[in-house]
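Would you mind keeping the following structure in view while I ask a few things?
Entry: chain A
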Amino acid sequence: MDKKNYFLDEKPEKLTYGGVFRKIDDWARARSLWVVAYGTGCGSIELRPTFTSRFDAERLGMRMVGTPRQADVLIISGYLTVKTLKRVIRVYEQMQSPKYVVALGACPINGGMYYDSYNAINQLDLYLPVDVWITGCMPRPEAILAGFKRLQELIDSGRADGWKKYIENLDWYRENQRKIIKNWKMPNYNW
Partner candidate 1 sequence: MWSKIFYAFLTLLGGIAYGLLLGGISRKITARMQNRRGPTVWQNFIDLWKLFRKKTAVSHGVMFYLAPMFRLVGGAGTFLLVPIVIDSPYLSNFSFGGDLIVIMYFMVLGCLGMALGAAESGHPHAPIGVTRGLSQMAGYELPFVISVVVLMIADKTATVEGIVRAQQGGILHWHLFTHPFAAAAAFISLLGMMTSYPFQVVLAPQEIAVGPPTEYSSTFLSYMFSGRSVFAMAKYLLFMDLFLGGAGSLLEAFAKTFLVFLWPLFITNVFPRFRLEQSVRFFWTWPTFIGLVDLLRISLMR
Partner candidate 2 sequence: MAFFVASILLILIGLYAVLVKRNIMKIVIGLSLMDTGVNVLIISLGFIRGRTAPIVNVKDLLVNTSSKVVDPLPQALVLTAIVIGVAVTAVALSIVMLMYSKKNTLEIDEYKELKW
């Protein structure tokens, strides 16, 4: 037996979105957002007050979880270097659908103050489907909460479908990703 069995090398199927319980599902999903506690940039420091007593994101039904398997939301908290991007892609792909991406700050949108850096990416949505952008450098917890409110509205109305788009256009995303990640040392499908 070769090492192939270490990772699953099979393209994921496209997912449908609907069914009898769709309304209830969306309602529940919106009110139970579990965030993977993966601090990618400077903004992760803003998440601590967001989730603790002062701003209390838990009242929105949000929780931090330690593993991508159980999480619904991936927060990109600031700039992403090439090195981090690889990990973020893997974490995102290990999350179970439906899943959402929230990007904090200017850097993921257009590079921000690192627009000319040799190592920070300029535009996150080329690589991952972002559902909500929260601008600022960095956005304060109030802003983050407002962003999550927006995410909840999107989910409630069924418009937060980045996870579906990602699978549908996986090849496009892969092409973009491979453009900057020259040495693709990851499995083809990360879950």
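Some observations on this one:
We take it that contacts are C-beta pairs under 8 Å (C-beta built on N, C-alpha and C of every residue); 3 or more make two chains touch, one makes a residue touch a chain; residues count from 1.
In picking the candidates, the idea was that all candidates are chains of the complex that A comes from, given by their letters.
Predicted model only: the values in this text are computed from it and were never measured.
In the assembled complex, chain A touches candidate 1, while the other choices in 1 or 2 stay out of touch. For chain A in complex with candidate 1, the touching residues are 12, 15, 21, 24-25, 28-29, 31-32, 34, 37, 52-53, 56, 58-61, 64-67, 69-70, 72, 96-98, 191.
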